[in-house]
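Heads up, one of the protein chains got dropped from this complex, but the rest are sitting where they should.
Which chain is which? They are A, B and C, in the order written, and residues in each are numbered from 1.
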Amino acid sequence: MLNKTSESKVLRDPIHEYIHIEDQLIWDLLACREVQRLKRIHQLGTTYQVYHTAEHSRFSHALGVYEIVRRMVNEINGIDEILNEEDKIAVMAAALLHDIGHGPFSHIFEVISKVHHEDITQKIILEDSEVHRVLEKAQSGLSKVVASILSHTHPKAVLSQFVSSQLDADRMDYLLRDAYFTGTSYGKYDLERILRTFVVNGDKLTVKESGIHSIEDYIMARYHMYYQVYYHPVGRAVEAILIAFFKRWVDLTKSDPSITQRYPMFRFLLGKVELDPFYHLDESTCFAGFHMASVEQDPILKDLAERLLNRRLFGYVDVKNEDERNVIRQKVEKTYDSRYYFYQDEMSSRPYSPYQEDESLIYITLIDGTIKELSQVSNIVAAIVAAKPKDDKKVYFPKEIL
Amino acid sequence: MLNKTSESKVLRDPIHEYIHIEDQLIWDLLACREVQRLKRIHQLGTTYQVYHTAEHSRFSHALGVYEIVRRMVNEINGIDEILNEEDKIAVMAAALLHDIGHGPFSHIFEVISKVHHEDITQKIILEDSEVHRVLEKAQSGLSKVVASILSHTHPKAVLSQFVSSQLDADRMDYLLRDAYFTGTSYGKYDLERILRTFVVNGDKLTVKESGIHSIEDYIMARYHMYYQVYYHPVGRAVEAILIAFFKRWVDLTKSDPSITQRYPMFRFLLGKVELDPFYHLDESTCFAGFHMASVEQDPILKDLAERLLNRRLFGYVDVKNEDERNVIRQKVEKTYDSRYYFYQDEMSSRPYSPYQEDESLIYITLIDGTIKELSQVSNIVAAIVAAKPKDDKKVYFPKEIL
Amino acid sequence: MLNKTSESKVLRDPIHEYIHIEDQLIWDLLACREVQRLKRIHQLGTTYQVYHTAEHSRFSHALGVYEIVRRMVNEINGIDEILNEEDKIAVMAAALLHDIGHGPFSHIFEVISKVHHEDITQKIILEDSEVHRVLEKAQSGLSKVVASILSHTHPKAVLSQFVSSQLDADRMDYLLRDAYFTGTSYGKYDLERILRTFVVNGDKLTVKESGIHSIEDYIMARYHMYYQVYYHPVGRAVEAILIAFFKRWVDLTKSDPSITQRYPMFRFLLGKVELDPFYHLDESTCFAGFHMASVEQDPILKDLAERLLNRRLFGYVDVKNEDERNVIRQKVEKTYDSRYYFYQDEMSSRPYSPYQEDESLIYITLIDGTIKELSQVSNIVAAIVAAKPKDDKKVYFPKEIL
Partner (left out) sequence: MLNKTSESKVLRDPIHEYIHIEDQLIWDLLACREVQRLKRIHQLGTTYQVYHTAEHSRFSHALGVYEIVRRMVNEINGIDEILNEEDKIAVMAAALLHDIGHGPFSHIFEVISKVHHEDITQKIILEDSEVHRVLEKAQSGLSKVVASILSHTHPKAVLSQFVSSQLDADRMDYLLRDAYFTGTSYGKYDLERILRTFVVNGDKLTVKESGIHSIEDYIMARYHMYYQVYYHPVGRAVEAILIAFFKRWVDLTKSDPSITQRYPMFRFLLGKVELDPFYHLDESTCFAGFHMASVEQDPILKDLAERLLNRRLFGYVDVKNEDERNVIRQKVEKTYDSRYYFYQDEMSSRPYSPYQEDESLIYITLIDGTIKELSQVSNIVAAIVAAKPKDDKKVYFPKEIL
C-alpha cells in the first residue's frame, strides 16, 4: 500500500534547505542497507584530494535527486495530465535509488571489473535485497516499474527524462551540490527558475521559451564543472594510481591465490557480481584494504597503497601525440614498471549534445506552442555545440622521473 | 600631499565584505558633494520597476569599483614593475570618480540633452568643483592625471584598462552588485580567482592561461545580465515613458517659457552644461518634478508623470520589420499622439567583442609567456563571438490599444 | 469578488527567492498609488548614511511581509481550524498595507508633526483612496476588516498576531531584509524553521517546544540589529540634523508665511492630515526641498540642508548625566543656536518583553499541549529579559566645537 507518512518529515539540506518526505515507501527505502551504504561512498570519488571539502557522499546526492523529482511531480505545470499517483511515487523511488549500484571510485571499478553500475542497480532492485522487498511490500510489481524507469524501458518515456536525460534531476542536483561542497561557484544556476519554467507538452517534458536563459546558464555550469572539477588533472592523477593498484592486485591474484582470501573487499574486481559481497564493498573496506596493502610484501602494491593513503601523487604533462607519450614512457621504464607507473587518458566533453537519443535532449516549447530542440533556438548553445572541444590528453607518472 | 589616513577605515559592503580606505585623498573625495550626490541616483535607473530590490545607488557602485582597483594595485602579480605610488592613487581616485558625470536615468538624459556623461565627468574633475579642489590640494596637477585616465589619454594605457575595458573594475563590480541587489544569480562569477590570475605582461594587464575558465564564466555572466536585467523589456517600457515625458517637457518649453522656470531641475535637458545646476540634478529633484507635473494642465505631461510615479507602464510586442511597426503605430495614432505614446528600440549586444580598440580587449598570457587575445584561445568565447546575436526589436505603447 | 489571478505571478526577491501573488486583490493593491509611493521611502530612513547599501525601500519590505503572511496562512499546522478564506485574504492585504501611513524619515516626521503613521494608515484604508476603492470593489466592507486587523480591533485577535506582535511577519521580514541590505550578518535567523514550528493552539498562534531554539536565535538577531544598525550613533546623528532642519522650517513659517508656500512638501509637518498632499510627501520631494533650502537665505536652514545633502554630520559623545550634557551644551552655545545644533537622545531596548499586552507575546506549546509564554520556558530569554539594559545616552553637535 502506498501510504503517506503519519506526519511530513524533513531533513535539513544545504542545497534544498529541506528534503521533504511524505511517502512511507520513501522513508522505508531510506532505511535499507543498500541505500545506507551510499553514505560510505564519496559522491566525487577522489576529488577531495583536489578540493579538500568535496567530502560529500552519494547518499546526500540521492536525497537531493529525490527532492528535485518530488518537486517536479508536484509543481510542474500540467504534470497531472501525464502522470498518475503511481507514476509519481515510482519515479521518486527511482530517483532515490538511481545510484545504488555504484561501487567506490565509480568508473575505476567499472574499468577493472568490466561490470556496469547500471546493471548492479537493476539487480539490486529486481533481486533479493532489502530495497526489493520494501518496494514489493509497498505494491506488488513496483520493483519492475522502478527498474524500467532507470533502464529507459518504461512505456512512459517521460519518466526516464526525470532521472536520466541532459536536464534531469541527477545533473540538476549534482551541479549545485558539487559546487557547494567544493566551494567553487561554477556549478551554480537558477534551479528555482528552471523548475518554474518546465511545462508538459504532449508526452514530453519541455521548458518554456521564457526559460531559455536559465537553461543556457545551466549548460555553462556543466561546462565549467567539467573542466574545473570533474576533469581536474590532479583528480585524474589519483585515479591513475587507483587503477594501477587494482591492476596490480588482480595480477597478483593470478600467482598468489591467498591474495584473494586476504582481501575479500576487492574480490568484486574479479568480475563476479554477487549482491552480498557488493553490500560490503564501500570506501571504508577499500581503504582498510589499502592499509593492509601498505604493509604488504609486494613492493609495487605496497608503494601504490601508501600513495593512496598519504596522497603521494603522480605528476602529469600534456601530450599532443603518440611520440610525446613514448618519450615519457621510456623515461618511466628506466626505473618503474610502466604497466603500473605510466597512465594516459584523454578527456573531451560537450556540456550539451544534440546528437543523443530523443529522450535525452532538452526541448523548448515556443510561445506558439511548438516544440524545438534546445540548440535550434539558443544561439549560444548552438555556438557551444559547434565549438571545437578542448584537447586534453595527459600522461601520469612518478614526479621524480622528469 | 598624499597622506595615509590616521587609521585604516572600513565600510561594510555586501559585495566586498569591507571597502578599505587607507588614503586621505580617497576619504576626502568621498565627502565631496559631487560624490555624495551619487547616493540620489539609482545604479540601474528604473530597473527597480522590474526587480523591486534593485534600489542600490551609483554611490555604492563607485565604492565597489574603487575597492576592486585598490585590490588590483596592491595584489596583482608584478604590478610594481609598471605602477608607482602616484599612479596607484590616481587610478584609485579615477575609479571612485568614474561615474560622477551621470545624470539620473543615465542614457535617457544623454539622449534628450545630447550631452555625454563622460564630458561632464571631465568637467567636474578639471573645473571648479569640490572634487577638483580636493584633488589639487592633495597634489598639484593630480586632477589632470585622473581625468586623463578616464579619457584614455594617460601615457600609461594600462591605467585605463583598470577602469575602462572589457575586463575592468567597473564591470567586475556592477555584475556582482546588480546580481546581489536584483536577487538574481546570473551575474555571479569568481572575482577572487580573477584577481589572483591577473598578471602584468610587458605594459599590459593580462590573465594567466590557468584563469581562462573564470574569464569565460565572467563573459557568460555579462551575457545573462544583459538579457535578464539590463535589456529587460519592462525596464525599457519605463524608459519609453521617461523619454516621452522629457520630450514633451522640452516641446512645451517652446510654447510656454514659464515651464522652464517652474521646472528648474529639467533645464539641463535643454543642453547647456553648467556644474551648479548639475549638482542639483538627481532623482529626487526629477521625481519632485514628476509630482509637480502630475497636477499640471497639459494632459500629456500630466499623464506621463502619473505613469512614472505610479508604474502605469506601456505594453510592448516584438516586431520583425517596419511593416509590423507601422501596423501598431497606426493603432496608437487612433487615440494617442504617437510622438509620445509610441516608442521603438532594438537591443543587441555581445558580451565580448574582439573588434574593439586595443586597450579594451582581454589578453591571456600563455604558459610560454606569449600574449593572445581572449577569443584566440577560448573556444567558448570564440563561439559566442561568432554566434548570431539575438534579435530584440520591440515597440512600446499604451496597453489598452491592443 | 475575491478572484485568483489568471496565472500565479512571481516577483524575484533576494530574501524570499520569490514573492508569490495568486489573488487579484493583492495584484490590484500593488498598483495603487499609495502603495507605489512606498518605493520612494527608504525602509531604514537615513541608515544608508551609515551602511551605504541600506538603500532598500518600504515597498520591498511590504512585499516581504505579505509573502511571509501568505506562507503562514497556507502552511501553518492547523491554520484552517481558525481562519477561513476571507480571513486569509484580509490578513494578507493587511500585511501589504501595514506601512502605507509612513512618512519619509518615519518617526522624525511623527515627532515634529505629532501625527502617528498608524492613524494615517487607517485613514488611507478607510477613506477616499485608491487602496480603499480596490478593497471595497473586491468585497464590500473589506476595508474595515483590513483596518481592524491593523488596529487590533478585529474579533479574531490572532489576525493581529500575524502582522503586529513580537513574532510577526513585519519583524520577521525586516530583520532578514535589513541584514541583507546592510551587508551585516546579525539579523539572520532561520525563517524556514520558525514557519515550520508555528502551530495553532486554541485561538492562539504558538510555537512548538522543539522550535524554541530558532526563537531564541530570532530574539538575539533583534538584539544585535538594534545596537549594530537601528540605534547606530551615526544614524542618530543624521536624525539630529533632520529634526533640527524640520524644527527650523516650522519656526520660520511663523515669521515668514511664504515659506509654507514655497515648500509645499513640508506642509504636512504643520499637523494637518490630508491624504492628497500626503501622497506627494516622499523622500524625493523632501530632498528636492533640501536642495531648495540649500540656496535659501536663512543661514541655519541653508546649513542644515547642506549637511543633509552632503553628509556633513554632527559628532556625538556619551553622557552619563545632566551635568555632562550641560558642559557640552555650553560649548555649543558659544558658536551655535543650541535649539538646532544640540540634540540629546537615549536608547534602550529589550529584544523581547514579556510585559506587553497579551496578543503581542510569544507563546510556546509544550509537548504536553499546554501553552507558556516564551520567557517562562527559555532560560536564555529569561536571562536576557532580566539583564540590565545598556545605557546609551548621547548628545550630538557640530564636530568642531570639541
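Convention: a contact is a pair of C-beta atoms (placed from the backbone, for glycine too) under 8 Å apart; a residue touches a chain by one contact, two chains touch by 3 or more.
Everything numeric in this text was worked out from a predicted model, so none of it was measured.
Colleague: Just one of A:52, A:116, A:262 or A:399 touches the chain that is missing; which is it?
Modeller: Only one listed residue reaches the unshown chain, and that is A:52.
Colleague: Tell me which stretches of chain A touch the chain missing from the display.
Modeller: Within chain A, the residues that touch the unshown chain are 11-15, 17, 31-33, 36-37, 39-40, 48, 51-53, 55-57, 59-60, 63, 180-184, 265, 280, 282-289, 291, 309-312.
Colleague: Touching the absent chain: which residues on chain C qualify?
Modeller: Residues of chain C in touch with the missing chain: 184-186, 188-190, 213, 216-217, 220, 223-224, 227-228, 379-380, 382-384, 386-390.
Colleague: Residues on chain B that touch the omitted chain in the whole complex?
Modeller: Touch set of chain B with respect to the missing chain: 10, 17-18, 192, 196.
Basically, only the chains that are shown with their structure count from here on.
Colleague: From the Cα centroids, identify the chain that ends up most central relative to all protein Cα atoms.
Modeller: B
Colleague: For chain C, which other chain has the most distant CA centre?
Modeller: A
Colleague: Taking the mean of the C-alpha atoms as each chain's centre, how many Å separate chain A from chain C?
Modeller: One centre to the other, that is 50 Å.
Colleague: Using the average of all C-alpha atoms in each chain as its centre, how far is it in Å between chain B and chain C?
Modeller: Each chain reduced to its C-alpha mean, chain B and chain C end up 32 Å apart.
Colleague: For chain A, which residues are shared contacts with two or more other chains?
Modeller: Expected reply: no residues.
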